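Only one structure is covered here, and it is reproduced in the block below.
With one protein chain removed, the remaining protein chains of the complex are shown where they sit.
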Amino acid sequence: MSRVTVIAGVGPGLGESLARKFAREGSPVALFARSIDYLKELASDIEQNGGSALPVQVDLTSPEDIRSGFKQVKKELGTVDILINHASAANWKGMQDTSADEFENAWRVTTFSGFLCSKQVVDDMVQQGSGTSLFTGATSSVRGAAGSIGFASGKFGMRGMAQSMARELGPKGIHVAHIIIDGQINSPRVRKMMPDREEHTFLHPDAITDNYWHLANQDKTTWTLELDLRPSVEEF
Amino acid sequence: MSRVTVIAGVGPGLGESLARKFAREGSPVALFARSIDYLKELASDIEQNGGSALPVQVDLTSPEDIRSGFKQVKKELGTVDILINHASAANWKGMQDTSADEFENAWRVTTFSGFLCSKQVVDDMVQQGSGTSLFTGATSSVRGAAGSIGFASGKFGMRGMAQSMARELGPKGIHVAHIIIDGQINSPRVRKMMPDREEHTFLHPDAITDNYWHLANQDKTTWTLELDLRPSVEEF
Amino acid sequence: MSRVTVIAGVGPGLGESLARKFAREGSPVALFARSIDYLKELASDIEQNGGSALPVQVDLTSPEDIRSGFKQVKKELGTVDILINHASAANWKGMQDTSADEFENAWRVTTFSGFLCSKQVVDDMVQQGSGTSLFTGATSSVRGAAGSIGFASGKFGMRGMAQSMARELGPKGIHVAHIIIDGQINSPRVRKMMPDREEHTFLHPDAITDNYWHLANQDKTTWTLELDLRPSVEEF
Partner (left out) sequence: MSRVTVIAGVGPGLGESLARKFAREGSPVALFARSIDYLKELASDIEQNGGSALPVQVDLTSPEDIRSGFKQVKKELGTVDILINHASAANWKGMQDTSADEFENAWRVTTFSGFLCSKQVVDDMVQQGSGTSLFTGATSSVRGAAGSIGFASGKFGMRGMAQSMARELGPKGIHVAHIIIDGQINSPRVRKMMPDREEHTFLHPDAITDNYWHLANQDKTTWTLELDLRPSVEEF
């Protein structure tokens, strides 16, 4: 089944893994991020593997960028079937060290970008009576830790938004789900930072992706609102 | 991959669907319930479809039955790889109308049977460094409603047990997960009771089963502790 | 206001503090525990301070003891207005080390005793259109930790029961609340075990008691179902 998919927030790691998988399964994927060079390279690689990918330069804190990004997607690929809200702004500072600008920025990236992207697709989805919207959450979505106030507040705000959407849009045929990633995702950058940590203690991006794919294919009689993911050895 | 699977609590509906699916995927399945005639018929049907099934008469409130049931499974099929704790005793009465015996019985079926079954397999699983234990929960697992005190208390108790097990046994290679089924499952009995209700408002057993199967196959770096399932139209 | 109060589970520490406070505020208090000598001494001390206290030997795992205990209370003090379910059976063992008997016993003390005690008073409370039932919970009531499976399952079960009761009985004028005590309570025994730990890192029993008293006096338009308590320095 070919479903137009937008991944809002693509980088090496989970975003890239999602793009490759959804493309491999036959979905044209639109890739949103600021680094257009990286996106072009990834899109070209996906195309060479038989997939279809559209790189779109989007700063997810910019309403204007988001608007024009979706305009391009709709024009080139058609109505969006799946939206993956994947932007994140981890910011490891507590109350005393966080400035008002940093706090606002965390909200813009984490919560508001998800709202703006969703606004671009929800009416179309309601119109066609189907669609999927997935939100990438974190431990901080359900537990406000000391030392990450902007991130926690933003992730909580995203979760509240996702729950409201799920309850409003479910009966209209749109599946909204929230994934809590509890642990460190394996990525080139992270492995470099922690060279001695054993591989199985990180969440593997492709394994996470399998769960997004599963959610995107749940039967309409059995939708999940929230699922958590962590390595077998993670303390929680 | 052939993994010995015990389904504790099999009846027409979800239990049967789980048995058929896991057998179809190559797992020898042991079926526990009181109605041995029904189990034998189901097992014979599974065998005719190329699967392997062992019907075992077990009253899940009886420690003795549970012990001998697992003894038989281990002897005939070998070490248990997957345990699905699926017994339930819905009891729609509130505090004032529930007797001490009814309250205790709800706990015996819902919580204690899960403990006793788990005890029969956990040491083996730890020994082999792998295994999966799935618990069937309900809305009442996370929200104690008026009018179902025994069921809610039992389901809460099961959830606390599952969480403790997950944290204890995860690092030892055993995946424990809890599924919250939020809504009415489609079954012959239920359809008869509510003949006018539209089919898509019930959870479809096979669709639920796909989620159990997904959980039983998650990569060790991305295990889920809890996932909820409900129809698109369910209010929650 | 004189309200007959039963404290189910009295020992040096929180139970004793509750007894003294409620008696000081004018409530006749019935004290339930196994050690009748201790109860008699405490009751006599309360009486000498102008309060009214009734020591009753009750093994809270015994339905018979509970029945006769409440019979005595009703005969000597009258209808019960406030019930404090305070029995606990901390049991620091995980799945692999917990026997079926230990698991069942944790449930009997923690969950079932609360049910049996509540059954003895709920009909009277509904009849008079008022009453208060308080449940002592713990961190393990909301988070199943490795290494305390019986305690966690029992405390979860108690919480589910309390929620069901609150929803059923609130509209009938009965206030049910659940208190999550998150940390170590200061008591002679505990201080002896941890002589070097600073006093302000323990919850002070009298300070906890002030919260129970607050709950027992909330206006009918603003009832709390759940409140958590912990020392300022507790990590959580």
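Chains: A, B and C, in written order; residue numbering restarts at 1 for each.
We take it that a contact is a pair of C-beta atoms (placed from the backbone, for glycine too) under 8 Å apart; a residue touches a chain by one contact, two chains touch by 3 or more.
All of these numbers come straight from a predicted model, not from anything done at the bench.
S.K.: Going by the touch rule at the top, give the shown chains the omitted chain contacts.
M.R.: Touched by the chain not displayed, across the whole complex: A, C.
S.K.: Thinking of the whole complex, not just what is shown, which of C:71, C:197 or C:214 touches the missing chain?
M.R.: C:214
S.K.: For a quick check of understanding: of A:22, A:70, A:112 or A:212, which residue touches the chain that isn't displayed?
M.R.: A:112
S.K.: Just the residue numbers, please: which parts of subunit C touch the chain that's not shown?
M.R.: 167, 170-171, 173, 175, 186, 200, 202-204, 207-208, 210-211, 214, 218-236
S.K.: Considering the entire assembly, which residues of subunit A contact the chain that has been omitted?
M.R.: So the residues of subunit A touching the unseen chain are 63, 94-96, 100, 103-104, 107, 111-112, 115-116, 118-119, 122-123, 126, 140-141, 143-149, 152-169.
In the analysis below, only the chains that are shown with their structure count from here on.
S.K.: Where's the contact count highest, between which chains?
M.R.: The largest set of C-beta contacts joins the chains B-C.
S.K.: Between subunit B and subunit C, what's the gap in Å when you average each chain's C-alpha atoms?
M.R.: Here subunit B and subunit C have centroids separated by 33 Å.
S.K.: So which bits of subunit A are touching at least two other chains?
M.R.: none
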